[in-house]
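Every protein chain but one is kept in place in this view of the complex.
Chain nomenclature is as follows: A and B, assigned in order of appearance, with residue numbering initiated at 1 for each chain independently.
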Amino acid sequence: MTAQVADMGVLADRGALNSARLTQDARRESLTFLALCSPGLILVGLIIVLPIGWLFWLSFFDESGALSGANYARFFEQRSYVRTFITTFQVAFLVTGLTVLIGYPLSYMLSQISRRAAAICMIFVILPFWTSVLVRTYAWLVILQRKGLVNTWLMDLGVIDQPLPLAHNFTGVIIGMTHILLPFMVLPLYGSMKSIDTDYLRAGMNLGASPTATFWQIFFPLSLPGLAAGIIMVFVLCLGFFVTPALMGGGNVIMWAMRMEQTTSLYANWGAGSALGVVLLAVTLGLLALFHRLMGARATSVWGG
Amino acid sequence: MTKLWMGVLTAAALSASASGVAAAADTITVASWGGSYQEAQSKAFFKPTADALGITIKEDTTNGLDDVRLQVNGNAVKWDLVELGADECARGTKEGLFEKLDYEVIDATGIDPKLVHDDWVGITFYSVVLIYRTDVFGENGPKTWADFWNVEKFPGRRALGGAFATETLTVAAIADGVPLDQVYPLDIERALKSLEKVRDHVDAWWTSGAQAMQLIKDGEVDMASIWNGRASTLKAEGAPISYTYDQGVLNADCMVIPKGAKNKDVAMKALAMFLKPEIQANLPLYIANGPVNLKAFETGKIPADKVAEITSAPENAKKQVLMDPSFWADHMIEAQEEFDNLIQQ
Partner (left out) sequence: MSAAQSALPISMRGITKRYGPVSVLADLDLDVAPGEFLTLLGPSGSGKTTLLMIIAGFVRANAGSVKVGGEEIITMPPHKRNIGMVFQNYALFPHMNVFQNIAFPLKQRRVGAKETATKVGRALELVQLSGLGDRRVDQLSGGQRQRVALARAIVFEPRIVLMDEPLSALDKSLREHMQIELRSLHRRLGMTTVYVTHDQREAITMSDRIAVMNNGRIEQLDRPEALYARPKTKFVASFIGESNFIPVECKDGAVWYDGQRLQTTSELPSAGQHWLVARPEKVRVAGGASNLNGANVLQAVVRDVVYQGDSFLCYAVLAGGEQIALRDYCRSDVLSLIPSAGAQIRLQIPAEDTTVVTER
């Protein structure tokens, strides 16, 4: 009995050995960690949280500075806002879809050819990246308009006798934006495809899956993280596009960012534009959450998260 | 003028304003629309004024009322004089963004009273005119806005200003047969109904002068509304186009001193100089925009053959509708919203 008590005493002492120092060290470590993070946190707070909060705050005041829902009511009262909102998401979905349809096979090809060849092809994908959006949009205008290259050639060849309406409309906006956003789809997809071990594909075929089955059951699911990243990036960028729809749309395609600019210059009140920003932010976050739920289950198993 | 670049240039202007140091008393900063228009202004107005007064005039560019509002509301006014569209001046007045002008210093004789106000004054004229391609219509193209609206008689692709309801609605009213002297006060309902008739035949709604120019130049459209400065540039470049001042919409740009401007008194003197007939008469030598002070035409500085090309020359002004900025100060917002509802289908 006494022996047991003595043992426990020793154990208790041992349990406390250096414990104060060690606890203190642990606390200091987490404080240091926090201090190291703080420049980043402060920056995020200053340039993201604060302005968005301010934007949100402003949107609830009308021109006279009184608290009001007028900025939001406008959204439902004026047809052009709803129309613009729908157009924006139509364009975003369509462009995202097209970049997937074009970007996926392209990335697949790049991931299968030799590194050297892929590097050369990648330059052609990224090269337009280094040119300004404005220049590229004007280039598309030159190519697509009524007396542009495409229509001139097709008419000279006798394929068509009336010029195709390719610019200054919805089609033109879609073409221009798809081209500009394609690299944002290809880069994450290529990265994700390149990291797929060929042994997985060999294993798939070895186990009796045809090349098609191997693609859909092995390669495609493993490329999903890259695809999800590409889709999110392209979709979100689409929602904020300004220059390309303004030039390629010929005033027939008004997107949300253009609407915001118009509203801001029309009203003597930042809140009018802020409300549009808040609505877009809310709907975008909602869609991303939905997307995450849809993709999440499959993608996270690959991410191992 | 080019509202399209609002966002981009606002950022540039903001960063410029942040770095601005307090100017010496004999230095003022004037902000205008940039481009070839401001170059002409610089030669016609700014340099002669600076020389005459012995001051330094620094130049900047603006995107319009937003910039002024941002500076005034943010207590960071760095411009002493700003050029705006007349309707913007009228709206800015209501918001109280400008300093009162001293008409003891400024001599406003020769300027249309509609453009002389407590805190803003007209500075130059421009017009919205009807342009068409002669390779499509020969010399028998659409000459009136009613012709432009007549899609059977004049088939072809059309473009109208899409960002500026004030101008396009005025045009629509003329097209509907409102006599030129009765256009203002504008019947907005009637103008909108008129616009609705041609809406589905408009292939592009331009949002900047450059875009309007490009549409016509590349043959993307066969007829359009366009600013006269852009039209004369196209003509000078040899494009197959024709335009007249018939049924044009005469519109003014104005100048203001933003509330809280640091060199208010010097700015007042400079503005007075800009408006003197002799200085005003310099403008047509460099660009097709017209002097706001009609006494400029009496100075004899403008060559007789040039006079016919100037939008505000008495002969041309008679054929046009003068836009009423005060009217738009009260009706701009509803009109623009209804206009957007109509064209954004």
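Assume a residue touches a chain if its C-beta (ideal position, glycine included) is under 8 Å from a C-beta of that chain, and two chains touch if they have at least 3 such contacts.
From a predicted model like this one, the values you see are computed outputs, not experimental measurements.
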{"item": "Chains still shown that are in contact with the chain withheld from the display", "value": "A"}
{"item": "Touch criterion as defined above, residue of A:109, A:222, A:237 or A:279 at the omitted chain", "value": "A:222"}
{"item": "Options A:51, A:69, A:211 or A:286, residue touching the unrepresented chain", "value": "A:211"}
{"item": "Subunit A residues touching the omitted chain (full complex)", "value": "197, 199-200, 202-211, 213-214, 217-218, 221-222, 298, 301-302, 304"}
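Going forward, only the chains that are shown with their structure count from here on.
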{"item": "Residues of subunit B that touch subunit A when the two form their complex", "value": "3-4, 6-7, 64-66, 69, 91, 94-95, 157, 159, 162-163, 203-207, 211, 214-215, 218-220, 332-333, 336-337, 340-341, 343-345"}
{"item": "Complex contact set, residues of subunit A against subunit B", "value": "74, 78-80, 83-84, 141-142, 145-148, 167-168, 242, 246-247, 250-252, 254, 261-262, 264-268"}
